[in-house]
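With one protein chain withheld, the remaining protein chains of the complex are depicted in position.
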Amino acid sequence: MSDVTMSDLALGHRAQGMRAPALPVGSIGSQASGYFGVWWVIITEASLFIYLLFSYAYCTMQFPGPWPPSGPPELTLASMDTLILIASSIAVALGEHAIKQGQRARLTLGLAIGCVLGIVFVAIQLKEWASKGASLSSNLYYSLYFTTTGFHMAHVAVGVLILAALTLWSALGKFDSVRNSPVSIGALYWHFVDAVWIVLFTTYYIVPRLG
Amino acid sequence: MILPLTWGVLIISIIVITIISGLLLAAIFRRRRVEDSLLSRPSGGLTWVYAGVGISTLVLVATTVWTMKTLADTVLPPRETRLTIEVTGHQYWWEARYFSDKPGEIFTTANEIHIPAGEPVRFKLVGSDVIHSFWVPALGGKTDVIPGQNNITWLEADKPGIYRGQCTEYCGKQHAHMAFFVVAEPPEQFEQWRQKQIAPATPSPDLIQAVATFQTRCGVCHSVRGTPAGGKVGPDLTHIMSRGTIAAGTLPNTPGHLTGWIANPQGVKPGNLMPQIDMSGADLNAIRTFLQTLS
Partner (left out) sequence: MARHTQRAQTPAIVTANAELAERLHKLWEIEPGIKGFLGTVDHKEIGIRYIVTSFVFLLLGGVEALILRVQLAQPDLHVLSPETYNQLFTMHGVSMIFLYAMPVLTGFSNYLWPLLLGARDTALPRVNALSYWLYLFSGLFIYASFLFGAAPNDGWFNYVPYANHQYNPGPNIDFYSLGMIFLGISTTVSSANFVVTAMRTRAAGMSINRIPILVWGTLTSSVANLLVVPAVSLAFFLLWLDRNYGTKFFQPQSGGQPLLWQHLFWIFAHPWVYAIVLPAMGMVSDGLPIFCRRPLVGYTLVALSTMATMAIGFGVWTHHMFATGMSDLALSFFSGVSIIIAVPSAVTVFAWIATIWTGRPVFTTAFHYFAGMIALFVIGGVSGFMTGSVPVDWQLTDTYFVVAHLHYVLIGINVFPVVGAIYMWFPKVTGRLLDERIGRINFWTMFIGFNLAMFPMHISGLLGMPRRIYTYPDDVGWTAWNLITSVGAFIFAIGVLLLFHNIAVSLKRGKPAGANPWDGGTLEWAAPSPPPPYNFVVLPSVASRHPLWEDRLDDAPGRSLIDIGLALDKGRQMLGTTVIDAEPAVILQMPFDSYAPFTLAVGTAIIFIGMLYRSWPDIGIGVIVTGIALLLWLWPGRLREGSPEAANEPPFAEPGHV
């Protein structure tokens, strides 16, 4: 055993006897396999939104008439939505920061606020949809608009359920300063949903106004 | 210009296949010094990769340049085109509309497209239902016919002749039977054909009953200029007897086939849009008699 050199192995073997270093067990912080996994989920879902925006851009370029056909969409409700999502991301981020310090109550509060704000977002957006006076079969523009914002809203809905579950688990004391990877994973997903909204908002609401 | 490129890439391909297969067989079967141990200290081999990839890259880059040059040279016709034909693809036939400066000389025909030989002709491709593709292998590459978008292409027949074309984008049940013929003729012959196509039909008075039967049975979908029949769903039949084939190149244009086609379109081309109409032998006869006067 001692004749074998292990110079390029990472286990730190020594000539006399072999010892492995102490290793953390399981999903500590960013070591969780689920954390690696959710990054790839985000990458694939981001691709989905890129293709939705590609479809919008392609149709915009090819459309023979004025675009959007009824003029740029109203900003009020959508802007409120944007601020609400940003606020919810902040709440969740503060909660995540708190649990890394071991503060369970703040985590529960941050998650709950994020979840409630997410529900408010959905409510406002449904109101905005109703105010359009059109449906996804009205014309090509509305097909794109409702489908794209619809996909986003579905992601928000899933995010709300995730935050609700995390709030429940946090209240049940499942997380501490070391074991909290579901929070990081869920928070990352939520921030992603927020980021997507900002891009959608810019594309559908701001860009048509830029002349 | 496309032909040399086509031959070029084909020959390059055959040479590549020959060389690589040869190297492969040589690698497998070449004599080797027998080794005692199973694994000798492996040597080299990378030279192969560098040499092979290097040569391949040169050939590939050269082909790319040749391609781009050919593309630039052939995208536009070599000379000004004098004739523009608007071709509309339908499930499962081809409509051809000949433009002219004089509005009275614009006419529509179907499935047999005459062009003057020895000059480039411009084609405007219009989609009406699904995607088709307009292709005459002997005269040029194919261009898709896409609803909502007008594609432009050009063809030139160096010599007079009859050139077969076929729809080359899967378009439904009878995609297999959506052929057409491009008939290239010397300019004077083409002009004669064109003048004949412009003229409306002039059915003789003793065909009034047959014309009426045609109008009832067929006029909803088909047009015969010079009669009340003005349907636009199916091919224009004003000069149907001037065509060598019917049903988009599927059947020879003989009285027997014509009758058979009218009586049983779903048997000949199941799934095409010409309905199976139950009509009496007398009606069928009358219609065929009338059609046979439309030269």
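Read from first to last, the chains carry the letters A and B; within each, the first residue is number 1.
Rule of thumb we're sticking to: contacts are C-beta pairs under 8 Å (C-beta built on N, C-alpha and C of every residue); 3 or more make two chains touch, one makes a residue touch a chain.
Please read these numbers as outputs of a predicted model, since none were measured by experiment.
Note that of B:Thr88, B:Ser133 or B:Thr213, the residue touching the chain absent from this view is B:Ser133. Counting over the whole complex, subunit B has residues 1-2, 5-6, 9-10, 12-13, 16-17, 20-21, 23-24, 26-28, 30, 32, 35, 37-49, 51-53, 56-57, 60-61, 63-64, 66-68, 70-72, 74-75, 91, 127, 129-131, 133, 135, 137, 140-144, 146-149, 151-152, 164, 166-176, 270-271 touching the chain that is not drawn.
Counting the whole complex, the residues of subunit A in touch with the unshown chain are 1, 4-11, 13, 18-28, 31-37, 40-41, 43-45, 47-48, 51-52, 54-55, 58-59, 62-65, 136-137, 139-140, 143-144, 147, 161, 165, 169, 173-176, 178-182, 185.
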